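Complex shown without one protein chain; remaining protein chains in place.
Going by the order they are written in, the chains are A and B; count residues from 1 in each one.
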Amino acid sequence: MKSITQICALVLILMMIVSPVVADSSKVPPPKGEQCVEETEWMRIHHFETILHQRDETVLKGIRTTKHSLKNCIDCHITANEEGEYARYSNKEEHFCATCHEFAAVSIDCFHCHSDRPESAVRESIEKYKKDGINPHHGDHSSANDLILKSKLLSAQ
Amino acid sequence: MKKLVSKAYKLLRTKDTTPDQSKRSFMGGVAGAAGLAVAPGVMLYETAQAKPLDEAVTDQVRWGMLIDVNSCSDDCNACVDACNDEHGLWPDKTSMTDSQWIRKLTVRDPQTEHSQSFPVMCQHCENPPCVDVCPTGASFKRADGIVLVNMHTCIGCRYCMMACPYKARSFVHKDLYDQLPNTPRGKGCVESCNMCVHKLDAGDDTTACAQACQKDGHQAIVFGDLNDPQSEISQRLKSHGGTQIRADLGLNTGVRYQGI
Partner (left out) sequence: MDTIRYSAIAARSSKFWALLAGLAAIIAIGGLSAHHMETHGHVITGMNNQIVWGLPHVFAIFLIVAASGALNVASVASVFGKVEYKPLARLSALLALALLAGGLAVLVLDLGRPDRLLVAMTTYNFKSIFAWNIFLYTGFFVIVGIYMWWMMDYPMMKHSKKAGLAAFIWRLILTTGTGSIFGFLVARSAYDTAMLAPMFIIMSFAFGLAFYLLVLMAAYSWTDRPLGEYILNKLRNLLGVFVASVLYFVAVYHVTNLYATEHHAVEKFLLLEGGIYTQLFWIVQVGLGGLVPLALIYAPQFKNCQNSLIAACALVLMGGMAQVYVILVGGQAFPLEMFPGMEVSSTFFDGVVGEYVPSIWETLLGVAGVALSLLIVTVGVAILHFLPDSLADNVTQSK
């Protein structure tokens, strides 16, 4: 009969074997363009420093170079899927940022304020709410996912 | 000062091969042409001021607004609607917690029964009380005179809202979604009119409200550079004057009114 410690160790090892080694980005629609503004590995290591530095440059000094602008990151990396929909950050399988962050369990609050989709997608959503009589900032305090569901239900009618 | 700033920035600047370069030279060319085409001494087009995207703003420019109250009409809301549309604000007019960056104020003298209405927004003071009181320095004045909130540092204490004499600031009381990419805003932070910084930094020379007033309203709002004596706003201020709301506070506002 194995001891408790040995059983726990076995369970942990099994968990490590079956858990993913990398984030699953299979459902993320491909980004625009040939390549990112920086090397992928460089971005993996430095993207948050870049964002943190760039935000001060932009807000305090009005420097808005497109290379490291968050808006541009979103414009390139968040593209439409086959149905023509743009994922929101709450969609952990299809949003470019969400897949890795969910895997790495690093929570970010960028998208509490910043748009997680390109402007065209946002404007489209807004027009849809207005047509359906929903004030985008009103009523239920439901999460964005609920809104997607709601608009899907409304458009299915 | 400008030299120092651009020198410092050159150390940090990355090579930018986006279409900005061609846009800059195009704009520069147009500005030159416009300057030649119009009578000397009168520059109607503000593109001479348009700063390149990768340079810091400087205090060479001081953005300001002039509102001609006599032209402003009681039942026109073009400026308010334009601002809401530009920044993704959808205030429910009956709600006490929704954000309003600009609103039409109706002022009535009970003695003479004379009544006026005009838009009021953040006055972008030179000595802003909101900047003085912010504990973290999130409320700040940019070099070009625009007073705004750095949402990355704002802790949502609302002291700036207590301090503002113009009730310019709003607090975001609930979760937002579908914020427009040009105007990030979120729950727990304080916000106010930012003179459409995203437009100005991109080379535009006006704000959404001024633009709407010129196009759909009564041409009551003029936006421009207060530091440039040739700008329309400076010339109008020189010829017809302009008052500040609460001038007694000595804040030297960037927004002036004619006809109050």
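In this text, a contact is a pair of C-beta atoms (placed from the backbone, for glycine too) under 8 Å apart; a residue touches a chain by one contact, two chains touch by 3 or more.
Computed from a predicted structure; not experimentally measured.
Participant: Given that one chain is not shown, which residue among B:Q60, B:S73, B:T153 or B:N252 touches it?
Facilitator: From the options B:Q60, B:S73, B:T153 or B:N252, the contact with the absent chain belongs to B:T153.
Participant: Given the full complex, what residues of subunit B touch the hidden partner chain?
Facilitator: Within subunit B, the residues touching the omitted chain are 91, 93, 96-100, 103-110, 120, 129, 131-137, 153-159, 161-167, 169-175, 187-190, 245-246, 249, 260.
Note that only the chains that are shown with their structure count from here on.
Participant: Can you check how far apart subunit A and subunit B are, centre to centre, with Cα atoms defining each centre and the answer in Å?
Facilitator: Taking the mean C-alpha position of each chain, the two centres sit 32 Å apart.
Participant: Using the touch definition up top, name the residues of subunit A that touch subunit B in the complex.
Facilitator: 55-57, 59-68, 71, 74, 88, 112-115, 118-119, 122-123, 125-126, 129, 135-138, 141, 143-144, 147
Participant: Name, in rising order, each residue of subunit B that touches subunit A in their complex.
Facilitator: Residue positions touching the partner: 9, 13-14, 16, 18, 20, 51, 53-57, 88, 90, 92, 98, 140, 142-144, 148, 150-152, 174-182, 184-187, 189, 197-198, 200-202.
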